[in-house]
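Below: one structure, written as structure tokens.
What you see is the complex with one protein chain gone and the rest in place.
Labels run A and B following the written order; every chain starts at residue 1.
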Amino acid sequence: MPIVTMTVNGRPVSADVDPRTLLVQFLRENLMLTGTHVGCDTSQCGACTVHLDGHAVKACTVLALQAEGGAVVTIEGLGAPGLLHPMQEAFREHHGLQCGFCTPGMIMAAIDIVNRHGNELAEHTVREELEGNICRCTGYHNIVRAITEGARAMAAPVLNRAAE
Amino acid sequence: MTVTRIGEAVRRKEDHRFITGKGQYTDDIFRPRQTHAYFLRSPHAHARIRRLDTAEAAAMPGVVGILTGKDLAEDKIGDLICGWMIHDIHGQPMKMGSHPALAKEKVRYVGDHVAVVIAERLDQARDAAEAIEVDYEVLPAVADLATATDATAALVHDEIAGNLAFEWHLGHKAMTDHAFERAHHVTRLDIVNNRLVPNPMEPRAAIGEYDSGNDSFTLWTTSQNPHVARLVLSAFVGIAPEHKLRVIAPDVGGGFGSKIFIYAEETVCAWASKRVGRPVKWTSDRSEAFLSDAHGRDHITTAELALDERGKITALRVKTRANMGAYLSTFASSIPTYLYATLLSGQYDIPAIHAAVEAVYTTTAPVDAYRGAGRPEATFVVERLAEAAAREIGMDPADFRKKNFIRKFPHQTPVIMTYDIGNYRASLDKAMEIADVKGFNRRRRQSAREGKLRGLGYSCYIEACGIAPSQAVGSLGAGVGLWESAEVRVNPTGNVEVLTGSHSHGQGHETTFAQLVSDRLGIPIEQVTVVHGDTDKVQFGMGTYGSRSGAVGMSAIVKALDKVEAKAKKIASHLLEAAEADIEFKDGKFSVAGTDRSIDFASVALNAYVAHKFPTSEIEPGLKEGAFYDPVNFTFPAGTHICELEIDPATGRTTICNWTAVDDFGVVINPMIVEGQVHGGIAQGVGQALLEGAAYDRDGQLVTGSFMDYAMPRADDLPSFKMGFTETKCPSNPLGIKGCGEAGAIAAPAAVMNAITDALGTEAVPMPATPQTVWKIARTRAAPRAAE
Partner (left out) sequence: MFAFTYHRPSSVRKAAALAASVADGKLLAGGHTLIPTLKQRLAAPGDVIDLGGIPDLAGIELRGRTLSIGAMTRHAEVAASPVVKEAVPALAYLAGLIGDPAVRNRGTIGGSIANNDPSADYPAACLGLGATIITSQRRIEADDFFTGLFETALEPGEIITRIAFPAVKKAAYVKFANPASRYAMVGVFAAKRTADIRVAVTGASQSGVFRWTEAEEALKKRFAGRSLDGLSLPADDMISDLHGSGEYRAHLVGVIAQRAVEAAAG
């Protein structure tokens, strides 16, 4: 079996994998990072969204071997010990989650939206950008609010955030 | 740290684990030596299994075992059951087709379970499943509900004539017919309530594990009601006695009804784990979920409303045919009967109602409760009729409703229910104000100038929640009681664990239940933990569905808290050396009336366990109380939703411009969570109206088998919602709670369709009103109601 090597949440990892192994399986089953979820089999729902080399991707539609040499960040890699990422905090503050299953993918997608569109997001931008993330619980109302507010919070310097 | 009061929008305690990826859903659990199950499913809607040969498959790499219906029979594993007995119009019990977890002679829908392959790896199980030889004698599908009872239709269950599970009536037929004969005006609608796939984002999953040392089983499963699952798997299916079966429903990623039921896959995983001697894990993929999760709705209805010359409703007559699918799922029979027809009075004072319901088998996936379960169908009938009737007699739809609202409570409807309290006018008035109904005509003219059709629709919904007194539901055929249990364990250091038989899969019980305890005992919410979802921890419970966890689950906690307080007062009286009658409890302190002597809750808790300062012959040590609460009535949340939308007649695309929801849920424990519940419900209701519809072709193949073809509401399909509350306190439970989980899904479809029919100027618009459907109608309407 081929060996795949990448960094996940800043940590180098390497494993023998069956070529069929999807990135999401590698994360969940090899690394036991079960925060990344699988909600569909047609690349539609976005529950499996992680960052690969700084961009949001659907980990259910990437072979682990395709991520060779890449840098992956999952929901578990956000924030610092004792310190939530501002987008995580915004989801909590604005009740942007109910059952929590789509949430890791939503948060990873949300950060990607901010990375591309900046810290001041119009509601329609957020709604359009969430096309690839399905939530069945919230009706999106509070997710949109959380992302808008989380985007603003991401503009604040980290030190200030830590002090809050 | 301070006390959290009822009514505060406190942030959720459970969120931290979810936003950090530390939630633990069933698929996140990996058991040592676990194997993987793959279900071989029927590719045919209806077929007889002539031969099933697993020999070659069994020899393939990694295969641990292959089990079939024959093995089930060998182990005397019973059928899956339907837990609500309906007696038909002749007093005969409903006809229940045999429902084995793995097919015996026949398969009855695409996705029906033929065999399970258990292997070291899932890919190996799938490989082996493809090598199983099945010789099917393909039989005619019965995919069309309208013709399923025709004499020419094949029989889904050979022994059930005409594919009719039961015919059932409610209400007074003669009175109703008489009112129609005398009616000044009759409004009639043909309604199809489209079939939906619940699609919680977490697909179902199960791990069965057999412990040979103790001869006991553990089943981790995506369940809304683990105790009911254990009861059914023990008492009816016969996996193991209750005390030898532990069912754990860990974090569950949404349910919406679809995780109430006891399905084949969970049953097989539990049973097979003993057969193969290793844990057996199954996780549904989305395609399997589409095929095998119980679907919702699927009614064909003819509904008529009789009016007198003043526009007053005199009678309602409804004929409904409900699709049951291939088998009666766990609560399927109750949905189009006691959860549907009993709500047909809506918010209106209707003297006579009659409903005739046929429950019909087809070769499709079983149909059971989906968010709202019967009540959305009822509200849709009533609210579409109200809107259409108002238009037909030239009355403003809001005025028509106001004229017909029930105003005096309690109100006995002609269809069993006694509404305890409500103020329907207040919700409608408030919603009209928030929605700026006055400005609608101006907005409509503006749309018309841009070539768009604008419409506004009301939905004044009612639902019955909490479910009901156990004796009452028992008399109506329920196989279980519908009470709830709670246990409040106060630890020696004064913090509290609440064990509840409710189950949270997104509803936020870990917060609202803790909020209740914090408010009542005067301790910080951080010092309260809510435990649920494990039959080894919580003694028994009925689970979460029907918006019952607040009204029933929390009422049980209140009862237990009453007992805790009573005992703590006894102990405090010894500690404070005062008469028990003089002890007052307020803000976390026990004090002696009229003095400054007091002791805090934590000290009493410690003393309860130390037991040094009171006679244990009179008062047992410890501070832990349990309670079972049985509701005295349903609760009746109600309100008004107003949808305003715009149609592009050139493409048929509908855009929702404004949504207003004003709901009366009685006392609201946590408005943030309650609003969130309504948001989600609206999205599902809008999904039903505009996007979602499960379709089977003539051969019984599911055409909408993935998110590629089944349109789920996405963020850009919806607006932000304008929310409001009115409050009439529910008199039927100690907290005055009514329930909020299903309101949005109940209210929304009628609001959307009333707005679309308003925009298009015709009542004949089916759901889902997809762009194609709307375009077809728009182009035949020469002069729709555009600018007036």
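Here, a contact is a pair of C-beta atoms (placed from the backbone, for glycine too) under 8 Å apart; a residue touches a chain by one contact, two chains touch by 3 or more.
Keep in mind that this is a model prediction, so the values were computed, not measured.
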Inset, instruction - Could you run through the displayed chains and say which ones the absent chain touches? - result: A, B
Inset, instruction - Consider the whole complex, including the chain that is not shown, and state which of B:Ala73, B:Ala235 or B:Val703 touches that chain. - result: B:Val703
Legend entry - Touch with the omitted chain, as defined above, among A:Met6, A:Leu27 or A:Leu65: A:Leu65
Inset, instruction - Using the touch rule from the top, list residues of chain B that touch the missing partner. - result: 123, 126-127, 287, 650-653, 690-691, 695, 703-704, 707-712, 714, 717, 770-772, 775-776
Inset, instruction - Could you list which residues of chain A touch the chain missing from the display? - result: 2, 18-20, 22, 41-44, 46, 49, 52, 55-58, 60-63, 65-66, 68, 109, 112-113, 116, 129, 131-133
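The rule is short, and it goes like this: only the chains that are shown with their structure count from here on.
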Legend entry - Euclidean distance of C-alpha centroids - chain A vs chain B, Å: 30
Inset, instruction - Please give the residue numbers of chain A that touch chain B in the complex, ascending. - result: 18, 20, 28-29, 32-42, 44-45, 47, 74-76, 78-79, 84, 88-89, 91-93, 95, 97-104, 107, 123-124, 126-128, 130-131, 133-145
Inset, instruction - Over in the complex, which chain B residues touch chain A? Could you list them? - result: 11-12, 14-25, 27-28, 30, 123, 199-203, 251-254, 256, 285-287, 505-508, 672-673, 675-677, 679-684, 706-708, 712-716, 718, 720-721, 744
